[in-house]
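Below you will find the structure I want to go over with you.
Removed: one protein chain of the complex. Kept in place: all other protein chains.
Take a look at chain A:
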Amino acid sequence: MLVSRTVVTPQSVPALAPHVTLRHDGVRDRWVVLGPERMLVPDEIAVEILKLCDGERSVAAVVARLAAEFDAAEADIAGDVTDLLQSLADKGFVRA
């Protein structure tokens, strides 16, 4: 069992939880997150974030990468990225 709640910080190293996968739905041409008896259809931004959650990059590195890619200020997106990952962690989709 998990002994404590995952708290997402800039230093956290996020990854999809075991038995949670990001998969392309070829029939509908969209990305979906599949987990135990559950399915999420993330928006485009969430898909970009989740693709970077590889269990090696920190949240800070994910933010830096997205900021560079989408020409945004890190400070502007850091809060949204952390909030999304915390929400997904509390729902069991992400570990960090």
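In this text, a contact is a pair of C-beta atoms (placed from the backbone, for glycine too) under 8 Å apart; a residue touches a chain by one contact, two chains touch by 3 or more; residues count from 1.
Note that in this section contacts and distances are computed from a predicted model.
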Complex member absent from the view - protein name from UniProt, among "PqqA peptide cyclase", "Pyridoxal 5'-phosphate synthase lyase subunit PdxS", "ABC transporter ATP-binding protein" or "Rieske-like 2Fe-2S protein": "PqqA peptide cyclase"
Residues in chain A touching the chain absent from view: 1-7, 17-19, 21, 23, 25, 27-28, 32, 34-37, 39, 89-92
